[in-house]
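Heads up, this is only part of the complex; the chains shown haven't been moved.
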Amino acid sequence: AYSTKEENAARPIGRYPVPNKKDMPYDIVELMEEVEMKTGFLPNVFKAMSHRPAEFRAFFAYYNAIMNKDTGRLSKADKELIIVATSVVNRCPYCVVAHGALHRIYSKQPALADQVIVNWKLADLSDRDLAMLEFALAVCRADNITEEHFQKLERHGFDREDAWDIGMISAFFAMSNRIAHYIDLRPNKEFYTMGRVPRGER
Amino acid sequence: AYSTKEENAARPIGRYPVPNKKDMPYDIVELMEEVEMKTGFLPNVFKAMSHRPAEFRAFFAYYNAIMNKDTGRLSKADKELIIVATSVVNRCPYCVVAHGALHRIYSKQPALADQVIVNWKLADLSDRDLAMLEFALAVCRADNITEEHFQKLERHGFDREDAWDIGMISAFFAMSNRIAHYIDLRPNKEFYTMGRVPRGER
Amino acid sequence: AYSTKEENAARPIGRYPVPNKKDMPYDIVELMEEVEMKTGFLPNVFKAMSHRPAEFRAFFAYYNAIMNKDTGRLSKADKELIIVATSVVNRCPYCVVAHGALHRIYSKQPALADQVIVNWKLADLSDRDLAMLEFALAVCRADNITEEHFQKLERHGFDREDAWDIGMISAFFAMSNRIAHYIDLRPNKEFYTMGRVPRGER
Amino acid sequence: AYSTKEENAARPIGRYPVPNKKDMPYDIVELMEEVEMKTGFLPNVFKAMSHRPAEFRAFFAYYNAIMNKDTGRLSKADKELIIVATSVVNRCPYCVVAHGALHRIYSKQPALADQVIVNWKLADLSDRDLAMLEFALAVCRADNITEEHFQKLERHGFDREDAWDIGMISAFFAMSNRIAHYIDLRPNKEFYTMGRVPRGER
């Protein structure tokens, strides 16, 4: 337990022990099975967080409240792009790889996340998306956020409620990136290839 | 609404509108009244977050899961010290001032938080507390966390479950500091003086 | 001598030995007694610098020439605010704590120094005071100082002689902060509470 | 007055006006004449500081107390080397050029200051001189100074009184560099060539 160097050839998904399914609370098993059904595999963040059931529940309830809300101007692809761009700053392997994959799926743009990972300012982004990432990255760096930041967003059609949404996603993943670092959370290998080839071309 | 420059003399507590109590969901009002009873005033973070009821619930449920758990070796003062030291890095007025006050209350050491705010390495801290803050700050900076980090904590009596606790508090406040920045959250004036003079001497 | 870890419980005021009063030159004793009379206690910087009488005299003569001059637009509170804001950059415990206290006394604003210590740009400061600190911090960081810096100050009513005064205080404490670091100079405990509670309310 | 762009072709020595000699206090004129006699020309720092007679006196009295004291292990060349190495960090044209010249004169090593200006760690310095500069630069950067810093100096023959001397020179020029920046102080052209060719070879 607790080690990232185990006997079996494969590197473990993180440095904390993952309980056996039979020892997990029922609501956690249920959520995991639902996710696995939908995604086709169980993302490692679910396994890793199950080490602490109370924090598992708090983490995914929060995630759900901000990622699955219907209001506002952020599309699913927008939200994933914010996560990718900010997680790069924190050099978080799990979040960059997993949410890069989700961005490819939602945006149907197979190269954009890779561009943002290297250099977001040079990526093939609209001015609106650049403004969105600029705000997200200011929050990510814990900059002082001023009226100018909000006005710049407004010029691209984002109101202050959208700003809250962008800021909250950036802030939540500032937390997630850091949790992933101390857990040494590793991405599932499926994420590396997900969404790279358009469905029709495969 | 949304402005930090209002007509009334006092600077508002943040840049997002705070709903009237009568428009808030009942569970939020209830929590607020409980906190106000216990603390003697309602910390502004409760007011500010009530702008988004679902996120209010998620935020304080998470906070409760990590700050009010009974297990592990972190005292209430330890937890507040971690929050102060990491919030200084993010230059977050609300978190530094509010949790500096809570640290004074719990630790009964009226000058220690002020020392940590200026320069934690020169503060009057035990080697154990220095090791705890060193780990918290590595997580705060989103450093890669290695076996050496855990071994150093172990030399001061913290096991890997304690490391998780330290890391999670640091990570949660990495989020909170950033939320406070985009909300422009201001500390209640009560926090500045709380716990400065020992009860007997007043 | 020379150590910061002595047998007696209390941490010494610095790492260099402090001579006995009877071994000090008379002019130094005289100055110390005058300061102690006025302040109610002898700030540790006087004790620490008495280790080098010639440098003691040079240091306090310089301090006096810039801090106690009557000309210019800087109030006593302005000068202390400059010292607090720049000493935070250098993470100097003595200067931040001692001059934070003096700022509270002179400004009669018990929370402002604490705000500046965490994040000067978010503190409750007038535009004039922000401009003053912006110049002081440019000098503190040893930035190239350009005509634009002076013009910005002029827009807030500071002429070039005031700029010199701001710059000189910033420069002098760039020196003081560094001396305090190699001496490991500790603030007197009185400074932590000075000026926190308005006289009438105590 | 106050401008660095004057009608005459030559760039002024700084941005503050320099009084006419006949308007200066007698003690300042006297000191200037003594320096000019000894050096062959009047270094611009004397002219620039005469704009503020009280500060002129304080500045040069302090300079004299630390640069012309006889005690300790620092040679005149050592002191100049400290000034050069730390003034490079602050990118101060006056101090680097003027004290680079003085180093060449005192050390009789015409290339060493130029090497230190580019990259002190790669300069042809003894281990003792590297240790001396390492301490000076730690003070220059306002690092926390620990017992390890002093022990490292001791291994190269510097006791704690020498450490104070190194630290004080570094701290004093932290001030001087910043004053030079806001004055926009320019080096006399004589400094660029002083000491480059050994006396015998000219």
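A, B, C and D label the chains in the order they appear, each numbered from 1.
Please note the rule applied: contacts are C-beta pairs under 8 Å (C-beta built on N, C-alpha and C of every residue); 3 or more make two chains touch, one makes a residue touch a chain.
Please read these numbers as outputs of a predicted model, since none were measured by experiment.
*Asks:* How many subunits, all of the same sequence, make up the entire complex in this structure file, 4 of them being shown?
*Replies:* This structure file describes a complex of 6 copies of one sequence.
Criterion: only the chains that are shown with their structure count from here on.
*Asks:* Could you tell me which chains are in contact with chain A and with chain B alike?
*Replies:* Chains touching both chain A and chain B: C.
*Asks:* Based on mean C-alpha positions, I'd like to know which chain lies farthest from chain C.
*Replies:* When every chain centre is compared against chain C, the largest gap points to A.
*Asks:* Suppose each chain is reduced to the average of its Cα coordinates; what separation in Å results between chain B and chain C?
*Replies:* That gives a centre separation of 29 Å.
*Asks:* Between chain A and chain C, what is the separation of their C-alpha centroids in Å?
*Replies:* Here the centre of chain C sits 46 Å away from the centre of chain A.
*Asks:* If you average the Cα atoms of chain A and of chain D to get two centres, how far apart are those centres in Å?
*Replies:* Distance between chain centres: 53 Å.
*Asks:* Give the residues of chain D touching no fewer than two other chains, as numbers and ranges.
*Replies:* Within chain D, residues 144 contact more than one other chain.
*Asks:* Could you classify the connectivity of these chains, where an edge means two chains touch, as line, ring, star, complete or other?
*Replies:* other
*Asks:* Dump the list of chain pairs that touch, please.
*Replies:* A-B, A-C, B-C, B-D, C-D
*Asks:* Once bound in the complex, which stretches of chain A touch chain B?
*Replies:* Answer in residue numbers: 2, 4, 15-16, 51-52, 54-55, 57-59, 61-62, 65-66, 69, 89-92, 139-140, 142-145, 147, 150, 160, 163-164, 167-168, 170-172, 174-179, 181-182, 184.
*Asks:* Which of the residues in chain C come into contact with chain A in the complex?
*Replies:* 119, 121-122
*Asks:* For a test of understanding, state which residues of chain D touch chain B in their complex under the given definition.
*Replies:* Residue positions touching the partner: 144.
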